[in-house]
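Take this structure, written in structure tokens, and hold onto it; I'll ask about it next.
A single protein chain has been omitted from the complex, and every remaining protein chain is retained in its original position.
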Amino acid sequence: MTMRFLNAVLRTIRNSRRLAAGLVILGVMVLLALFSPLIVNAIGGGKDPIEVAAYEKWLVPGAGHLLGTDQFGRDVFAMVMKALSVSLQIGAIAGIISTVVGVIVAFVAGYKGGWIDGILSTFTGILLVIPTFPLLIALSAYAKNVTLFQVGVMISIFAWPFAAKTIRSQVLSLRTRPYVDLARVSKARDIEIIVTELLPNLLPFIGVGFASSALGAIFGLVGLEVIGLGPGGVVDLGQIIYNAITTGALTLGAWPMFVVPIVLLTLLFAALNMVNIGLEEVYNPRLRGVAGE
Amino acid sequence: MNNVPGNVSESVLEIKGLEVVYSTNRGDVKAVRGIDLDVRRGEILGIAGESGSGKSTLAVALLRLLKAPGKVTGGSVLFNPAGRSPVDLLKVHGEELRVLRWSALSYLPQGSMSSLNPVMRVEDQFKDVILEHAPERKSSLHEMIPRLLAQVGLEPRVARMYPHELSGGMKQRVLMAIAVALEPDLVIADEPTTALDVTIQRVILQSLADLRTDFGVTLMVISHDMGVHAQLADRVAVMYEGQLVEVGDVRQVFKDPQDAYTRQLIESIPKLGRRAS
Partner (left out) sequence: MTADAPPVVAVDKSQDSAPSRGVRAWLSRHPLAAYAIRRVGIYFVELWGALTIAFFFFRLIPGDPVQTLIQTLQQNYMYNQQASTELIARYQQEFGLTGNMFSQYLKYMEKLVLHGDLGPSLINYPTPAQDVILRALPWTIGLLGISAVLSWILGVILGAIAGWRRGKLGSAIATNLSIALSHVPYFFVALILVYIFAYSMGVLPARSAYDSNISPGISLEFIGSVLKYGLLPGLSIVVIGTLSWILSTRMLMVPVLGEDYLVYAEAKGLKGWRILTRYALRNCYLPQITAFGISLGFIFNGNVLVEQLFNYPGLGTTLVTAIQQLDFNTILGVTDIAIFSVLTAVLLLDLLLPLLDPRVKYWK
């Protein structure tokens, strides 16, 4: 069972170079994040490299400090490593929450149909069309000292519609397939049909939903951070960019402080998008090769 | 107008050793394997054969519309348009090929239901091809389009309609009218009656026959239905698995099929058997 599943996954990945590339980049970043405590330690060589005044201020990049130091004399490389791990965690937390909510909403809406679908889809549609960033920043104004998990929850409030929309349209198309009808005729319980028939067929789209809501979540948090409204107590890559702007790193020429986080986030967005498009290409024959080389 | 004596050769098309291969990931499919065939000026040549025998592949190869993974792997196709020098259709490229299209060589596609541009009015789909190849006719367009539509039994108001407002048979007839708009030397019609009901089929066949009489075009009509060939064609060529198994005068072929496969094809149409006798 698990073997079959793994084989299917491997075959999928082998079929799409884009999906594979996205996963590899993601994997490398996750590894970096997992080992970030070790990396930070190694940089510190005994002391904490991101402590205030650990080193001299504004050191230029060099052998000792790959990316130099900031206005408080902290090692930028160590900070970036730690922040990367935070950004990824936020993405994962918000991605999972959004996907779960999205799947539930999509199933209820797409499977039940009728007026329930009407209301839920209109609601999802509204949230997707209206600008939700003002709502997010209003919310963040009250998130001064929150845990990483709370930030994840907060961001998911605005990220789940991405997942719900993708998955709903798939539920709709699967609902009409013969085997689902068959299950219905044989009076299987809805929940049984969902778990045994629908869910397995939806895995790739759940993957797409996860990737796009994780993307939306990281995007949202970075947005909050770079205008200085990020939740306190959480240092992600966006926060480093914000520090770079407010401390005048731009004018001082301390480009690593904002270029490196930007490059890392860009890579992350690119990887998630590649996973998205790769998955869609593999499972939607009409799209196959559409975004291709 | 087709009978310009002297510089016009007897054959419009001389196909020699044509081979087409589709390379798929399950190996190469030889869809056309070494076909030799002449199309005579002014005739209606039927191409018969069961589904998958390579009829459409032959057509698109001749029209140079073959798309990957299809590839012409051999042969030559000499095309003799009236008033132009003969060319090997497999060797012309770019501009040279483009100017041959429609004014000399036109096409009535299979599955014509989706061959019209859904967001353009019918008249505009006449206009663009006419103006492209015969810009001097610009001033006569207003009478030309209704005349062409009338030729295939359609009212002038059809010109102002969009494809989705037409029935299948109407679309088919619009395509026929477009195909002969520039009085080409050769029209290749792929399954012109398939998927239409019997009454419309008869109308379409009648219009096709009229086109030859009125415009003097040479027609190559592809159909898996031997009945169509019996009603329409002068000669018929039977294809089987990418090869020609029999070519001959249509009455001759029906009366005395030389090939076992041809006989099978004819016999598979009981209604036709009655008519032929």
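Labels for the chains are A and B, by order of writing; each one numbers its residues from 1.
Note that contacts are C-beta pairs under 8 Å (C-beta built on N, C-alpha and C of every residue); 3 or more make two chains touch, one makes a residue touch a chain.
These numbers were taken from a predicted model, which means no experiment stands behind them.
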Quiz item: Taking the entire complex into account, which one of A:L139, A:V153, A:L203 or A:V235 touches the absent chain?
Solution: A:L139
Quiz item: Looking at B:I35, B:A48, B:L63 or B:L196, which makes contact with the chain not pictured?
Solution: B:L63
Quiz item: Which of B:V29, B:L78 or B:V99 sits in contact with the chain that's absent?
Solution: B:V99
Exercise. Touching the hidden chain in the full complex, which residues of chain B are there? Just list them.
Key: 63, 65, 67, 97-103, 106-107, 109, 111-112, 114-120, 128-129, 132-133, 162, 164, 178
Quiz item: So which bits of chain A touch the chain we can't see?
Solution: 18, 115, 118-119, 121-123, 125-135, 137-139, 141-142, 215, 219, 222-223, 226-227, 229, 241, 245, 250-251, 255, 258-259, 262, 265-266, 269-270, 272-274, 277, 286-287, 289-293
